[in-house]
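The complex is shown incomplete by one protein chain, all other protein chains being positioned as in the whole.
A and B are the chain letters, set down in written order, and residue numbers restart from 1 in every chain.
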Amino acid sequence: MKDFRNIALFVLVVGAVPLFTDSGVMLNFVMTSLYACLLSQAWNVLGGFGGQFSFGHALFFGTGAYVQAIAQMQWGLSPWVALPLAMAFAAGVGAFVGAASFRYGLKGSYFALVTLAFAEVFRILATSVPFTGAGVGLMLPLKESATNMQFGSRAGFIWLMLGLVTLALCITAWLRHSRFGAYLQAVRDNEDAARAIGVNPFSVKLIATILSGGLMGAGGAFYVQVFQYIDPGIAFGAHTSVEALVGAIVGGMGTLWGPILGAVSLHILADVTRNLFGQLPGINMVIYGVVLIVIVMFLPRGIAGLGTITPLQWLRGSKSDGDKP
Amino acid sequence: MLDFNILFPSVLNGITTGAVYALIALGLTLIYGVLHIINFAHGASLMVALYGVYMLKQHFGVDPYLALPIMVPAMFVLGYALQRGVINRASHGKDENILLVTLGISIVLENLALLFFKSDTRTIETAYTLTTVEIGPAFIALPKLVSFAGALVVSAVLLLIVQKTDLGRAIRAVSKEKQGARLMGIDVDHVYAMCFGLGLASLGAAACFLMPAYYVNPQVGNGFVLVAFTIVVLGGMGSFAGALLGGLLIGVVESLGGLLLGESLGQVGIFVIFIAVLLLRPQGFFGAKA
Partner (left out) sequence: MSTLLQIEGVGKSFGGLKAVQNVSLSVTEGRLSALIGPNGAGKTTLFALMSGFLTPDTGRVVFAGQDITGQPPHLNARMGLTRTFQIVQPFAAQTVRENIAVGAHLHLPSRAQALAFAESVASQVGLTPQLDKLASDLTVAGRKRLELARALATRPRLLLLDEVLAGLNPQEIAEMIPVVQGIAQSGVTVLMIEHVMQAVMSLAQEVWVLAQGQLIAQGTPAEVTNNKAVVEAYLGHGTAERLQKNVAQAQMDQADTARAVQEAQA
């Protein structure tokens, strides 16, 4: 159907870029943009489609990253084996956090808080425990080769990340056209009504958390392969959590292409800022924060929602449904 | 190892820190109890206040305790402006939007601080920074004792405002029945903003008490935010008594935890409690409704 045809188009266009350009700047931009896309897509599964806002998504990112590193450095596995393993571990952490949170009916702000708390706990544990390298972190030994998932040129990384982004896109498209996706969005829009017509909110939210966690973990594993380094701050810090959620919200939660639009837009904005103001610490995040506030204030459906809201509604500001009689 | 001479100072230290935690949590409780929003920007706001105290000392030589009459009104104004100008405008009445907007504010504040002050940890030195007072087998730093007393006083003032003044009456009316209060002629938006202002004003006071014995860096808010939330959830959202007692309890837990497990792992103890309370008893122990 249309969605999958568009995804195929996307893959062809983006995948062809390394074949048509040698520019290091361009290739780097495509790679880092795709990386940002994956993070936002992962968040979107649970946040946009499931309506459960996680403020600590770095929890899954960091788990994936550390497993990717440890699996190679301490268990001697090939990075191509470590990748699915990292995703599985991240998904497992998702299962644990999801089961605990939803079993006790946590929603809204409370769920956001709990994810934040878990991310912090993991960060502190990672700082204190030897096998994660404690505060110093882990450095992946350099050994360039395709079989070692350390590509000589950015092209290899681009195609790898494209594969992961495509996986995320396919999962999202599946959410738009499946019973499970319908159930997930029903729980998001009105949990009690969903229960009354046969939906089990616990299992639906749990599966969404597992999928979201697994995808986010892939992002973490990818990070380790590209930068060959991970430490508790990068792994479980607020920066990654924020990047994931702002991209999805700015682009349009609960849509197929929203996270891609948002992640790329933010990325471009960050690049432009860096060119204008230089490498100032924190300037990126200030922009992310401001953009988040502005989008929530004026464009709550994100960029993807631009087509769905008339200019008059936009000027008046969209009212919440709670005001309707 | 765990004899009285080691435990007692730890507990005492915990109580003094806990009083300041309680003050921070009180502001959050006020904001939650009235506006029903979980203010993710609370920690970042405290960080801003701490930098304010730092700057007043470093650049103008103002003693942190003497900075109270400057910091408290300044933070009040900031709070009022943030609520009226940003949060109210952006939320469109939806809870999830408020969540995101306060998150956005906290990100902006934290990273502006990073921009201006870099990530260095800064402290101030006053004449009495190193003075200690002897209580039994414990030597408690004088600033901590002052902050203990100060925090209790400010908490009392805050409670008095809510209980005895016209503003307090308006606040209580709005928190119970917004539409009804509006019909009675109460300017709800103004009351909301006053409340938020009060919440941040108490952070201004807390910063004055904290700075002599503590430090500041752009990330310091994160740690406080979770501690404050732990207290508020533990004590029961919207309960002042709960926030006070919860603050003292958490201060002690952190201190003992640090003693037994080491500094960083001690913090984990708090978060574990937080997660446990959220999961098992989200209405807290003195719960108003959760």
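Everything below uses one rule, namely that a contact is a pair of C-beta atoms (placed from the backbone, for glycine too) under 8 Å apart; a residue touches a chain by one contact, two chains touch by 3 or more.
What you are looking at is a predicted structure, and each value in this text was computed from that prediction instead of being measured.
Partners of the chain left out, restricted to shown chains and counted across the full complex, are A. Across A:Val67, A:Ile158 or A:Ala194, the residue that sits in touch with the chain not pictured is A:Ala194.
Note on the undisplayed chain: of the listed residues A:Ala112, A:Met149 or A:Ala186, the one touching it is A:Ala186.
In the full complex, subunit A contacts the hidden chain through residues 177-179, 182-183, 185-186, 189-190, 192-201, 254, 321, 324-325.
Just so we're on the same page, only the chains that are shown with their structure count from here on.
Of all residues in subunit B, those touching subunit A in their complex are 38, 40, 86, 89-97, 99-101, 103-108, 110-115, 118-119, 218, 222, 226, 229, 233, 262, 264-265, 267-268, 271-272, 274-275, 278-280, 282, 290. Partner subunit B is touched in their complex by these residues of subunit A: 53, 55, 100-101, 103-104, 106, 108-110, 112-114, 116-118, 120-121, 124-125, 127-128, 238, 242, 249, 280-286, 288-290, 292-293, 296-297, 300, 317-320, 322-323.
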